[in-house]
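A single protein chain has been removed from this complex, and every other one stays in its place.
Chain lettering (A and B) follows the sequence in which the chains are written, and residue indices restart at 1 in each chain.
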Amino acid sequence: MATSTPDLADPSRRDFLYIATGAVGVVGAGALAWPFIDQMNPDASALALSSIEVDISAIQPGQIVTVQWRGKPVFIRNRTDKEMQDVKAVPLGDLKDPQADAARVKKGHENLLIVVGVCTHLGCIPLGHQGEYEGWFCPCHGSVYDPSGRIRKGPAPLNLEVPAYSFLSEKVVKIG
Amino acid sequence: MQGHSTYTPGTAFERWLDRRLPIVGLVHSSFVSFPTPKNLNYFWTFGAILSAMLVWQILTGIMLAMHYTPNDALAFASVEHIMRDVNYGWLLRYGHANGASMFFIAVYVHMFRGLYYGSYKEPREVLWLLGMIIFLLMMATGFMGYVLPWGQMSFWGATVITSLFGAIPVVGQSIVTWLWGGFSVGDPTLNRFFSLHYLLPFMIAGVVVLHVWALHVVGQNNPTGVEPKSTEDTVPFTPYATLKDIFATSVFFVFFAWFIFYIPNYLGDPDNYVEANRLATPAHIVPEWYFLPFYAILRSIPDKLGGVICMFGAIVMLFAVPWLDTSKVRSANYRPLYRWFFWILVIVAIGLGWLGAQEPKDWYVFISRLLTAYYFIHFLVILPLLGLIETPKPLPPSISEAVLAKTGQQAHA
Partner (left out) sequence: MNANSKRMVLLRQGLLAVGLLVLVMPAVAAAQEAATEGYLPTIVKQSWSFAGPFGKFDKAQLQRGYKVYKEVCANCHSMKFVAFRNLSDEGGPGFTEDQVKTLAAGYKVQDGPNDAGDMFDRPGKPSDHFPSPFANEKAARAANGGGLPPDMSVLAKARSDEKRFPQWLFNAVLQYQEYGPDYIYNLITSYGKEPPVGVTCPTGNYNPAFIGTTPCLAMPQPIQDGSVTYDDGTKPTIDNYARDVSAFLMWTAEPKLEERKETGLKVIIFLIVLASLLYFTKRRVWSNVAH
C-alpha cells in the first residue's frame, strides 16, 4: 500500500542512516566547491613572476624611477641629503603610522627608498615631488606622504608599503 | 495520509511572503507534493541527471571563461595555460569537455526512453517538442564549444559544418560568409562562437523550465503507459523520486569521474592537440561522437544539398514523432511489434554512429545508405503503419494492479 510515511520501525537506525548520508553529501559539496573557488587565486605563472631585478646605477639624486612589479608600480627614489635630513628630523609621535626612516631603507643605502607606488587609502598612484612635504601627493583623495613614503596628512591609514628587496650588487636590486 | 498535500504557509514570514510571491508553494507543488507514478524505473532518473549535468556544465564553463581567451592567436595557448597553470584548471577543462559527452549520453538515454514508452503521446506532445528544442540547442552549444580550443579538429570541424549552409541554393554562400564574418573560419568566427557558446546554455536552462512546467501540467508517463487513476498509483515526488534521482545521479557521476580522471582524452580527438592550421586539413575529419549518426547520414547522400537536407531532416523529423505514431498504446511493453522495431532503431542508430567515424569508402557508404534509408523508413513508414496493423497486449487496469501482478509473479518465482 502506498503511503508517504517512511518506515518508522527503528527510528535510531533510520536517523543514523539519514544523518550519515546527509553529512557525506555536505562534505562532498564542500570538497567540490574548493576547486571552483581556488581557480580564482593567482595561478602558477603569476606566482612565478614574483621577483624582478632593477639596475639602479643611473638613478640621479632627487630622481624617482617607476618600475613594475606584480602588476603594480614600485617607486625607487634616490633621495637628496636635504630630504633625508628632513624625514629624520620628524618626531615619531607626529606620525599617523609611526615608523623611523631608518626602518624603511637598507643600511648603507639610506639614500635609496623603495616603496610600492599604491596609495594605502584606495589604491591610486600618488604623484612624486608633490604635496606639503615634497614626498608624494595622491590626487584621488588628497593623501600626503613625505620623502620617506610615510603618511602625513589625508585619509590614507598607512605608510607606503616597502616591498621585500635586496641588493644583489651595488648596482642591482632584486625586488620580491 | 497520501502526502499529496498542498502547501500551507506555517510561519508569519511564510504567510507574508506567500501573499506577495507564492514561490515556496510553487516549489512545493512541483518538487515535493507532485504526484509521481510509483512504478517508474531507473530510466526515469535521467531527467534529474540531465539537470545535474546542465548545472555542472554552466558552472565549469563560467570558471573556464575566466581564463580562456577567444582569439585565434591566443586560444590554443590559453587552453594550455588552463591545463598547466590555473589552479585545478585541468579538472575544470577535463570536467567540461567530458561533461559535454556525459550530457549527450544522458540525453540519448532520455530520448530513447521516451521513444520506448511512448512518452510523447497525447497529452505530452508539447513536452516532447520542448525537449527537442533543448536537444537542438545542446547540439549547437556542443558544436561551438568544440571550436573554442582552436585545435585542428576545432578549426576543420567548424569549416565543414558551417560549409553545410553553403548548400542552400542562391543565398548559401552569403550565409556562410555571414556565419564566418570573413572568407574563412577565423578570429571573428571564434569570437562569435564563444559569445554564443556562453549564451545558449542559459537559453537551454530557460527551455528546461518550460519542459519541467509542461511535465508538471500533464504528469509523468510510466512504464505501463496507463495514466495514474487514483492516489494509490502515485507517491509524492519528495522524498521518493528525489532520493532515487539523487542516488542515480551519484552513480552516473562515478561513471563520469572515470572519464575525467582516468581517460580524459578518450572521447577527444588527438588532432585537437595540434594548433589550428588553416593550410593543412587533418587526414580524417570526424565530429564529436554524439554527432556521428547524423554525420553518417550526411555522408551517405552523394549530393551536397541532398545530404544537408537529409541530415537536418533526420533531426527535424523527430519533432513530428507524436503525430507519426498512430498507436494509442504508449508503452512498448504492450506493443509486441513496436518493441522489435524500437530495438532495431537503437542498433541502426549505433551502427550509423560507428559508420560516421569510418573513412567514407565504398562499402561503408553502401551500408550507411542502407541504414539511413531504414532510419527514415522507421519514422515515416513503420511508425504510422504499426499503429494500424499491430494488436497490442491487454493493458493493466491501473498502475497499482500492474505492480501487484509483477510483485506477485516475483513472489511466485
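Everything below uses one rule, namely that contacts are C-beta pairs under 8 Å (C-beta built on N, C-alpha and C of every residue); 3 or more make two chains touch, one makes a residue touch a chain.
None of the values given here were measured: they were computed from a predicted structure.
Asker: What are the shown chains that the left-out chain touches?
Answerer: The undisplayed chain, in the complete complex, is in contact with A, B.
Asker: For the chain not shown, which residue from B:Ser184, B:Ser230, B:Ser250 or B:Thr326 touches it across the whole complex?
Answerer: In the full complex, the listed residue that touches the missing chain is B:Ser250.
Asker: With the full complex in mind, choose from B:Trp16, B:Trp213, B:Trp323 or B:Trp343 the residue touching the hidden chain.
Answerer: Going through B:Trp16, B:Trp213, B:Trp323 or B:Trp343 one by one, B:Trp343 is the residue touching the chain not shown.
Asker: Using the touch definition from the top, which of A:Ser45, A:Thr66, A:Gln85 or A:Ser169 touches the missing chain?
Answerer: From the options A:Ser45, A:Thr66, A:Gln85 or A:Ser169, the contact with the absent chain belongs to A:Ser45.
Asker: Taking the full complex into account, find the residue in B:Ala65, B:Ile367 or B:Leu395 that is in contact with the omitted chain.
Answerer: Checking the options B:Ala65, B:Ile367 or B:Leu395, the one contacting the hidden chain is B:Ile367.
Asker: List the residues of chain A that touch the chain left out of this view.
Answerer: 1-3, 5-7, 14, 17-18, 20-21, 24-25, 28, 31, 44-45, 48-49
Asker: List the residues of chain B that touch the chain left out of this view.
Answerer: For chain B, the residues touching the absent chain are 38-40, 77, 80, 83-84, 90-91, 94, 235, 239-240, 243-244, 246-247, 250-251, 253-254, 257-258, 260-266, 269-271, 273-275, 283, 336-337, 340-341, 343-344, 347-348, 351, 354, 357-358, 361, 363-364, 367, 371, 391, 400, 403-404, 407.
Here is the rule we use: only the chains that are shown with their structure count from here on.
Asker: Quick check: in the complex, which residue numbers of chain A touch chain B?
Answerer: It comes out as residues 1-6, 35-36, 38-41, 43-46.
Asker: Which bits of chain B are touching chain A when the two form their complex?
Answerer: By the definition above, chain B touches chain A via 1-3, 38, 59, 63, 66-67, 81, 84-89, 91-92, 231-236, 239, 400.
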